[in-house]
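Take this structure, written in structure tokens, and hold onto it; I'll ask about it next.
With one protein chain held back, the other chains of the complex are shown just where they sit.
Chain IDs A, B and C follow the sequence of writing; residue 1 opens each chain.
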Amino acid sequence: MPPRVNTEKCDGCRAQDETLCVLICPGDLMALDTGSGKAYCRSERDCWDCMSCVKSCPHGAIETRLPYQLGYYPAKLIPLVGSNKISWTVVDIHGKVERFTFKTRNDD
Amino acid sequence: MKVTLLEKAHIDRSGCLAGGMDAINTYIKPNESAESLVRWSRAQAGGILREDLTLSMAALLNQAVEEWETWGLPVKKDEDEEYLARGRWDITIRGSEMKVILAEKVREYGCEVLNRVVATNYLLGGDRVTGAMGFGVRDGKFYVVRAGATIIATGGAAGLYKPYTNDGVDSHHQLWYSPFNVGTGYAVGIRAGAEMTSFEMRWCAVRTKDFNGPIDTISVGYKTPMINAKGEKILSEHYAHLGGDAAPRYIRANAPMEEWLAGRGPVYVDTRHMKPEQVKDLKTDYLNERPSFVLFLAARGQDVTEEPIEVYGSDPYIVGGHTMSGYWVDRSRATTLPGLFACGDVCGGVPNKFVGGCAAEGLLAARGAVSYLSSPEERDQVDDGQIKAEVERVFAALLRQAREGDGVTPREMEERMQRLMDEYAGGVHQFYRMNRERLEYAQKHLSILKEQTKYLIARDLHELMEAHEVIDRLDVAEVLVHHLLFRQETRWPGWQNRVDFPGVDEKLDCFVNSRRDTGTGEVQVFTRPYEQIVPGDRTKP
Amino acid sequence: METNLAVDRLCFDDLRLLYPVITEIAGNCNQCGRCAAACLAPLDGSGPAGVLRLLQLSLVREALEERLLWACIGCRRCSDNCPKGLDVQLVLLRLRRLAPCRPERWLPAGLARWLNLAK
Partner (left out) sequence: MPAGIGVYLCRCDGRINEVIDLEGLRSKIGKWKGVSEVRVLTALCRPGDLASVVEDIQAGRVDRLVIGACSPAVHQESFERLAAEDLAPNLLERCNLREQCALAHPGDPAGATTQALALLKMGVARLKAAPGPVIPETTTGNRRVLVVGGGIAGLAAAGNLARGGVEVTVVEKRAWLGGRVAQLHRYYPRGCAPRCGLAVQTERLLQSGRVSVHTLAEVAGVHGTAGNFQVNIRQHPRFIGQECTGCGRCEAVCPVVTDTSRGLPAWRKAVLSPAGSVYPLAYAIDRQACLGPACGKCAAVCPAGAVCMEEDEQSFSVNVSAIVMATGSALYDVAAVENYGYGRLPGVLTSMDLEFLASPDGPTGGRLMRPADERPARRVAFIQCAGSRDCKHLPYCSAICCAVTLKQTRYVRDAYPDAEVTVFYMDMRVTGHLEEMYRQAMDEGTVFIRGNPLAVVRAADTGDLEVVAADSLSGRRVLVGADLVVLAAGLVPEHIADSYHLAKDGAGFVPGHLPCSPTEGRRAGIFAAGTAQGPMDASGAVQSGLAASAECLALLDQGPALVLPLLDKTKCDGCKRCVEECPYGAITLDRDGYPLPSATGCRSCGICQGGCPLRCIHLPGFSTREMAARLAAPAVGGEEVRVIAFLCGNDAYRALDGTVYPVNVLPVAVSCAGAVNMGWINDALLNGWDGVIVAGCRADECHYGHGPDLADSRVAKLQETLRSVMVEAERVQVLTCGIGEGGSLAAALENFVRRLTEMGPSPFKEC
């Protein structure tokens, strides 16, 4: 189940041949549905939950969900990606919110 | 000089650093030395490693990291601007963008990058490697890259064994190591007749239960002891004679299994003493390496200061950056195939090199390759025969789908292989245990599977890639089983556990190497002696 | 009669309440006069456009007294030929409803009270 594409927000990177998630996925698991012009995961079972697609999506249209047999609903982990910082917001199944913001790059 | 990089995925996020990296675990601090590193690593590896290679790597360890920092990689510092120590050899980094930062440099230096091109075999001129062949996962083209020198750096092999989470539709790839690293680097070497070493030294590790996440982050970083269901500190209470908390990694890997067998499972790392700010740091570390572990804790609704994190053994991997399986090389990282150099997880003989060591080895291999280029060599022509043959081999699964429309899907064959290895070659469901008969059974069925690969079908290029992933894994698995059979002793209990030979056999205090005959295709296994350079008791750090 | 007075009191805005469709159409007519030319009613005069013009000027009472309201034979040629695609004839039919002397009979009670038409 891992990558969940929000088809409302996904614009298939303007339906170019290779969206950013398709471009980046280490497992070649993301693909572009040429019909709808939206991205989707071709084989959720093979996802490693590395969240590269989540970080790469310019619209924050992708969310990683753990397989239910490993973790319960509705936990969320959502990044906000800056040029040299990233902020992760994690919401656990009891609704507890934690936020982590840190540098990802030294600005030289 | 023109450098061409073949990458199966995209260099920004490929391989086991896709999620990022939170630490450099081999940084030589002022009070340490190359020699002390060798002593420590040697003890961790049960007394066997290539000291010459380790020393040459150690010389470059710090240089790599320090250069990365100037490229923009954040490294945690203490108040007097020194790298903040985490463990004896560890420093903390904020590496969630690590590969992206490196990739930018690769492009900046004008390296030609061929993303989404799967390497399938070397290009051979006589016995020399003169480049590589592969196919494009996007364009379906067949690529032939001719090179004066070739460096193999494709990482280790995951997915040889069945992971214990593989019982639900969506958790097939709950692995510690990147499931997209399938040992292609080993496989192409095996097929070309390169000499390989120490495959029997598998990498099995204590990992967080179910999620299979790294725990050095916790255990090294925050001094959290491993405890069993009875609350006993396992290492200090049951393994004091082997060094307690400092016991070699294979002992630590074995410990949870022993606890379970002894009925004292489950096993945890005890995080309950951690302070809130420590927990915050801990999660931040994970967010830099495997962000989804933080999601896992949230999905379990787990507060680690109240509930310890359960741990268990991972499925076994072949990964030369942690253990020492891989190509048999010299100091310049030249393999036994002229023109071919190896570094990182595919390069054998140097355990515990981790990210920093892999980078250092990258530099060594590059230097080796450059000096090889400058040495006058006759450049023999590539015969188109092998290219033609490879084209047929590479696209066979697609053609079969088109012509026959029926056969074996890569996924089916992968699952068969993984269960076979798990149950008969000491997988996690068997507590890593194995014996001769089971290994021979595995051997028999592996050869059937290899025979069956001709029935593989692929409906698209992605499945074609999967087909070659299983083909490559089978080649690695075959050699692995030969090695496991050969070492008739139990040298590394967690990693290589022969229940039919429980003790250590001094005669086998050496390297077990192998080479597949390119003609007959049969694997010859032999030994190579140990050469000690750094004096001292090899089992003591 | 007070009801006549009541009708006298009706202005364009009251019409908007009663029959938005009327004011909508009247508001959009640009008096091109084609409907007048199309009209089969046996009358001279500026035809439906003339009635709409009166409404535009908020001369509701005058509009209600137009003979065309009753001369209209419902041929719909005004509507069919309107270059702005307005259903002109509908205005005539609706105005017919307003014209009789006892609007409280067909007005919604509340509205009648609001317009203080009812006793």
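By our rule, a residue touches a chain if its C-beta (ideal position, glycine included) is under 8 Å from a C-beta of that chain, and two chains touch if they have at least 3 such contacts.
All values reported here derive from a predicted model rather than from experimental measurement.
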> In the intact complex, which of the presented chains make contact with the chain not displayed?
Replying inline: A, B, C
> So which of A:V5, A:A61 or A:A75 would be touching the chain we can't see?
Replying inline: A:A61
>> Touching the absent chain: which residues on chain B qualify?
In response: 104-105, 107-108
>> Considering the whole complex, not just the chains shown, which residues of chain A touch the missing one?
In response: 8-9, 13-14, 16, 18-20, 23, 56, 58-61, 63, 76, 78, 80-87, 89, 91, 97, 99-102, 107
> Hey, which chain C residues sit against the chain that's not shown?
Replying inline: 30-34, 36-39, 44-47, 49-50, 77, 81, 83-85
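Rule of thumb we're sticking to: only the chains that are shown with their structure count from here on.
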> If each chain is a dot and touching chains are joined, what shape do you get: line, ring, star, complete or other?
Replying inline: other
> Quick one: most central chain, C-alpha centroids?
Replying inline: A
> Distance from the CA centroid of chain A to that of chain C, rounded to the nearest Å?
Replying inline: 62
> In their shared complex, at which residues does chain A touch chain B?
Replying inline: 1-2, 18, 23-28, 31, 42, 44-52, 55-56, 64, 66-73, 75-77, 79, 84, 86, 88, 90-94, 96, 98, 100, 102-108
>> Residue numbers of chain B touching chain A in their complex, please.
In response: 9-10, 12-15, 18-19, 69-70, 72-74, 94, 96-97, 101, 116, 137-138, 165, 167-175, 178-180, 210-211, 280, 283-284, 287-288, 290-292, 294-302, 462, 465
